[in-house]
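A single protein chain has been omitted; all remaining protein chains appear in their positions.
Here the chain labels run A and B in written order, and each chain numbers its own residues starting at 1.
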Amino acid sequence: MADVYENLRRQGITLPPPKKDGRYFDRIVPFGESLLYTSGFSPNMPGEPNLSGRIGKEYTVGQGAHFASNVICNILSAVEAEIGDLNKIRRFIKMLCFIAGAEDFTQQAAVADGASDLLIRLFGERAGKPARSAIGVAVLPHNSPVEIELLLELKH
Amino acid sequence: MADVYENLRRQGITLPPPKKDGRYFDRIVPFGESLLYTSGFSPNMPGEPNLSGRIGKEYTVGQGAHFASNVICNILSAVEAEIGDLNKIRRFIKMLCFIAGAEDFTQQAAVADGASDLLIRLFGERAGKPARSAIGVAVLPHNSPVEIELLLELKH
Partner (left out) sequence: MADVYENLRRQGITLPPPKKDGRYFDRIVPFGESLLYTSGFSPNMPGEPNLSGRIGKEYTVGQGAHFASNVICNILSAVEAEIGDLNKIRRFIKMLCFIAGAEDFTQQAAVADGASDLLIRLFGERAGKPARSAIGVAVLPHNSPVEIELLLELKH
């Protein structure tokens, strides 16, 4: 697999600048030998209005998948700020994807695929495919349509 | 504790054949020294129609507990395909159980107990009792009534 930054360029992606940690939680927490847990991240991008609504209601499945890929960009920006170089990532271990959807919305997997698809494009089939749960939740903080948290492992 | 396969026979359980990993996620991901994370698994069994509905609405609590034990069978089938021998499991560390229920359904614990009960029957009190969270979610992928993910540790 090529350099992650080369892959970002090929996908035409510029990572957003990292945000600061909140007063009440850290965005990235290293632990154990070489593990990192991320907080739940939103798909909101700097300079754009914050998203507010549900998939299957205010937003389409396709928009949801795009939002999920934006969450990954926000997470990668924060991970890079923590570890300095995204090529240090050995593998994405676990993805937990929360999707605020309409009451009868059952395509959570298709939304989460937007996040998985970008991870695979950037890190390859082996490193970019975590175990995954995708669930429909009642409502997310600030009415965000999607929130994703990741557990990942760094190279030794 | 006896051999896991002996316990499976005593319970009259034949594990279903393992499914292939999805295009966008792996079903079982080993990490760290000896840990495994599973994806969220459904209770759907091969040869039977996929379940669709909510506990407390289309399905009873008793059915929900049975579905939860079927999720465990599906997970064990996948773990066996990954590690070769279920006797290598040291302990189930953490269970996260998502239950799609009617709006006023509050017996999530009774549903999750169906999964816990089978783990204890197969692996014993010590290895089979993980820490657990059971929550009621709005809706699950493909309208599944139950989804469970597990973190487990292998023997060194």
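Everything below uses one rule, namely that a contact is a pair of C-beta atoms (placed from the backbone, for glycine too) under 8 Å apart; a residue touches a chain by one contact, two chains touch by 3 or more.
It should be emphasised that the depicted structure is a prediction, and the values quoted were computed from it without experimental measurement.
Peer 1: With the missing chain put back, one of B:K19, B:K57, B:R91 or B:H142 would touch it. Which one?
Peer 2: B:R91
Peer 1: Using the touch rule from the top, list residues of chain A that touch the missing partner.
Peer 2: Against the left-out chain, chain A lists 21, 24-29, 31-33, 37-40, 96, 98, 100, 137-143, 147, 149.
Peer 1: Please output the residues of chain B touching the missing chain, sorted low to high.
Peer 2: Considering the whole complex, chain B reaches the absent chain at 32-33, 35, 91, 93-95, 100-101, 103-109, 112-113, 116-117, 120, 129-138, 151, 153.
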